[in-house]
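With one protein chain held back, the other chains of the complex are shown just where they sit.
Now for chain A:
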Amino acid sequence: MSIPNDPLATSRPETAVVQLEGVGLRYGDAPEVLRDIDLTLPKGSFHFLTGASGAGKSSLLKLLYLAARPTRGTARLFGRTVSALGSQDLPLMRRRIGVVFQEFRLLDHLTAFDNAALPLRIAGGRARDYAADVAELLTWVGLRDRMDAYPPTLSGGEKQRLAIARAVMARPELIIADEPTGSVDQDMAVRLMRLFVELNRLGATVVIATHDNALARQSGRPVLRLDRGRLMREA
């Protein structure tokens, strides 16, 4: 069953954070890696995105955090058509989105503290004002003693937690996480999921891509499934 039949897809546009219609994506001249995607994410929703490796999960998320533009169809974000966005609009739109990248993409030349503080700093915040908040969040994800460490010296799980801290630091309206719990143990995974749930409860729209079908199903949240570039919905 494809998404257009999903009741979520018909929710009113003005309350939708993400709206994709007939979207396709290809890299260069290669065949499309995403095909005929119709997807609506209402404000305050919480979705899991699953699919086999190479199905296109990361590619779909790239469209949502404005790192790629559809090569076909129309995409709307926060009610605005993506293809019509000018270069001045992009930074402001991106500040409303928090991303946990599959490969973390931390800045190796900055401390854990500065990495986590990055979105606040880019939005014009001053260290004096945000220091306490950053320290608190890093403590919560278990990096209290690693705040002055540089990413290359962090373990995989520590990097992942730092990446999550950075993504949610500025309280974004849309949180996009690509395999956010792949490198941590079960207990930490549960703890981190609680962070996303809590932020969702406070109003954030959340999309989490994962290989872990069990985790997605147990959550009781709607699950989107990608199959070779096409979007299906799991019952």
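We take it that a contact is a pair of C-beta atoms (placed from the backbone, for glycine too) under 8 Å apart; a residue touches a chain by one contact, two chains touch by 3 or more; residues count from 1.
The rule is simple: contacts and distances are computed from a predicted model.
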Listed names "Acyl-CoA dehydrogenase", "Serine/threonine-protein kinase RsbT", "Cytochrome C and Quinol oxidase polypeptide I" or "ABC transporter permease", with the criterion being the UniProt name of the chain not displayed: "ABC transporter permease"
Full-complex contact with the absent chain, from A:117, A:143, A:162 or A:231: A:117
Which of A:43, A:94 or A:171 contacts the chain that the document leaves out: A:94
Option from A:105, A:144 or A:201 whose C-beta touches the chain left out: A:105
Absent chain, residues of chain A that touch it: 65-67, 87-88, 90-92, 94-95, 99, 105, 107-111, 113-114, 117-119, 121-123, 127-128, 131-132, 135
